[in-house]
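The complex is shown incomplete by one protein chain, all other protein chains being positioned as in the whole.
== subunit A ==
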Amino acid sequence: MVTLDLAQISVRDANTAMRAAAAQGEDIELVNPDARHHLGVGLVAPVKVTIRGSAGYFCAGLSHGARFEIDSNVGWGVGDSLYDGSVVVGGNASAIAGVALRGGEVVVKGNIGSRAGQVMKAGTLLCCGNASFLAGYMMYGGRIILLGDSGERVGEDMSGGAIYVGGRVQSLGADAKLAEITPEEYADIYAFLAKYGIAFEGGLQKIVNAGSKLRYGVNEPVSRPLSYTVAEEGTYWNAKVAEDIHAKALIGRYRIRGYGAAKAAPHFNDIALKIDPERIHAASDALATVNLKTTLGDRNGAKPLELSMPVLIAPMSYGALSKSTKIALARASKLAGVVENTGEGGMLPEQRAEAGQLIYQCLSGRLGWNIHDMLKADGLEIYISQGAKPGLGGQLMAKKVTKELAAVRGIPEGIDLRSPSRHPDIMGADDLVIKVEEFREATGYAKPISIKMGAGRVRDDIKIAYKDGFDFVQLDGMQGSTGAASTEVLENMGIPTLAAIQEALEGLREIDAGDDMPIVLMGGVKDGVDAVKALALGASAVAMGTAALIAGGCISCMQCHVGNCVVGIATQDPEHEERYKIDVQAKAIARYLEAVRWQIATLTKALGHSDFRQLSRADLVALTPEAAAITGLPYDPDYHPVEHVLTEVA
């Protein structure tokens, strides 16, 4: 056995030493822990770890296989995203004990704080004392056993799994109900308690999902809506407005659709490059002479992402998109030398294999989130919100939660899947910094950690991102798309992409942050011309989602949200997905990315630069007074878009 003294060494050194000892099969004892955070985080080995005192936040989090015993108390999130193994706490546990459990067993001898077992997926959380409010909040599976009182609103919005209460059920949460317990369940629970030496022979009450939410009285009409991608001319009371009113008159609620904001707001088309068209003709050899290579993510010493050009694939989930589409995007990203992103739905093995570099995204529901895929990723990303629907969590109807998708996300098959609108352990900038540190500890400080944020209060949010030590920011404006959101949110929440980058840069200037935290701008970046404008405004790179999907066969049929995509992209229906030819579409996406590369290089050279980093605001003018007001660029409507010149050259 190895003994480590936290009065002598740092948590980071202790975790490194624990990994080394565990690799040799040695059990570990930690003395003088004094409630420090992140103890044992990311440990993957079947060894015993004894903590002689209290531990802080995320004790044993993101671990697999170890048997932890803590003599006294633990802070927030004990056993966070535990894959398997056990954690026994001798004292009390603070908020969100057993958060996002993927398996294994967490046993707390004392009381537990609020929101215990939030978004847990499997395994067992046992509390021998009383729980605080919202135990089992939005849990997807597994079981919680509370031998004492339940706390208020137990089982709030749970989707699956079961909660057993030995004491008083103080109040049931929304969409939770009491259910019968079978003798087999009793036997199983008593056996579990006996295994941990806990004497309890009393009766229990069982709480499960009532299944009364997520059901609409009347479905939206099955007519194909007018496309949002076609600009609507004509009167105020046009066909689109009338269609919307008719639909709402039928269903009596908000409507849901895919794609992004359709209403007119200043966008890249409203600014122009100060370019002499003749120079575009002269720049035809730009690909060979303009430097487009860039790196992202080494601000804190991690191994950076290496990009052949300042372009990334935007985060899109397996779930919103079919597996075939995710594979095609991964393959195309590798062909083009850019970075693919998992989005919300966890990491597909095929996607990992096909992508050259892959960012792994962590969302509020922690769907699919686990230590093994974190270690396989090239970058980790904490999603706070997205441009299309800032502040809202996702929904996936039961019919889309197929067996394979459920396995990747770590949830029971066929449940109505709701994601919380916020992370269980990120209530502010102070918690976020502890979360970022957890991921760094779990992965040995080797991976860039980025934050994805929708454009709301960008000026404040960007300062938090900087101070919390993120390696880069993915900033998503209101023109960003989604697989499903209410039209009201799509059209009316968030600020335009142009305003977002402007506020971000001003915010960073206000705190003298310099330019060491790159911003990847997204939200309606449709080609290399938009990319050059974004780069000149101050972005370090751009990310493209919808453009990549259209390049790979999307015909804007507007069926994303119901999962009936006719070309097999935004669907989990095998018949529809069969229509999608991975190799054909991967090549098409890759060819489009090459066109984007050519556009960025040619325009950069035509503007007189040899490196895209030389692009600046001096290369831009605003074509409308509104765009000038947002960006602060000079208003000069005499400049013209360059797209037609590029077409001639090509």
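Just so it is clear, a contact is a pair of C-beta atoms (placed from the backbone, for glycine too) under 8 Å apart; a residue touches a chain by one contact, two chains touch by 3 or more; residues count from 1.
Please note the rule applied: contacts and distances are computed from a predicted model.
> Absent chain per UniProt: "Membrane protein YfhO", "Protein-methionine-sulfoxide reductase catalytic subunit MsrP", "NADH-quinone oxidoreductase subunit H" or "Amidophosphoribosyltransferase"?
"Amidophosphoribosyltransferase"
> Of A:S72, A:N269 or A:Q614, which sits in contact with the chain we cannot see?
Result: among the candidates, A:S72 touches the missing chain.
> Given that one chain is not shown, which residue among A:G53, A:G161, A:G365 or A:P420 touches it?
That would be A:G53, which touches the missing chain.
> Of A:F58, A:Y83 or A:F133, which residue touches the hidden chain?
Considering all chains, including the one not shown, the answer is A:F133.
> Extract the touching residues of subunit A with respect to the undisplayed chain.
7, 31-32, 34-37, 52-54, 56-57, 71-73, 75-76, 91-92, 94-95, 113-114, 132-133, 427-430, 433-434, 437, 460, 463-464, 467-468, 510-511
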